[in-house]
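Worksheet for the structure shown next.
Excluded from the complex is one protein chain; the other protein chains are retained at their positions.
And now, subunit A:
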Amino acid sequence: MASLLSSVRAGLRTGLPVECRSFVTSATQPATWTHKSLRTGVIARKKGMTAMWDEWGVRIPVTVLQLEQCQVVQVLNEETHGYTALQIGSTDRTPKNVTMPMLGHFAKAGVEPKRKLVEFEVTPDAVLPVGTELVASHFVPGQFVDCSAPTMGKGFQGAMKRHGFGGQPATHGTSLTHRSLGSTGQRKDPGKVFKGKKMAGRMGGEQATVQSLKVMKIDNDLNLIYVKGAVPGVDDQFVKVRDAIKKRGDKIAPADVLPLPFPTIQPEAVKAMPRELVAKTGGSDPYVMQE
């Protein structure tokens, strides 16, 4: 494990043992980004929401996402697995609570046992060595990201809440049927209810992706990403954060922050940055009437 360590990182932000972590070293030449490249995403934890004011004085709601010991645990390649991907692990766990098979899996990678494992499909040029830690500066302020997480569970819900059905009138003789489905089909033909008919049932707890959320702020000391808007799910939930797929190429971020760190940010570059960096909204002043 010590052999994976390439540079001493003083001022540990996470406060946890440094032996198990390694970075993309400066010796390893970072691959060059092409328009077909796809970098890895990260696993973050949704910590809550707050607000900030941008340079125009507009109040912006933001969600705080924290990266907790986010490391590459396994590299999946074309020859062995049939596709190229990185298995990312997040949040260390005490080994006594981890099953033996999983302990072996993490030992092979030389990382601490993790709570959450997620695969991110990448292009071969974006592959990172096992043990590489992903930090908040993997994303730059001003870029767009997609956030995926299970939605908040709503329990057993009726069709009106679950599918937006209209229900029946409140008055004019309607008896005991104000919020029901209504009709579920035709008559003798087809003589059945089709599969997938929208009905009452359990709502929520499914994965949802919110696309093209702007990264408003990066905190290098606490490994925080502030994204504009809301992210699905409850606080302390694991959230998959990726570069926005609908904003490829030059549209992903403002021109002066491009290119994005590829395949991920160098540790020396992170050390040189100030703790917090805030994105500008850009454009023209919204409080000034445009001619």
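Keep this in mind: a residue touches a chain if its C-beta (ideal position, glycine included) is under 8 Å from a C-beta of that chain, and two chains touch if they have at least 3 such contacts; residues count from 1.
Here is the rule we use: contacts and distances are computed from a predicted model.
**Student:** One chain isn't displayed here; going by UniProt, is it "AP-2 complex subunit alpha", "Presenilin", "Ribosomal protein L19" or "Dynein axonemal intermediate chain 1"?
**Tutor:** "Ribosomal protein L19"
**Student:** Per the definition of touch given earlier, which of A:His81, A:His178 or A:Arg275 contacts the omitted chain?
**Tutor:** A:Arg275
**Student:** Mind listing the subunit A residues that contact the chain we can't see here?
**Tutor:** 7-8, 10-11, 47-48, 50-53, 55-57, 59, 64, 66, 140-142, 219, 221-222, 224, 254, 256-257, 266, 268-269, 271-280, 282, 285, 287-288
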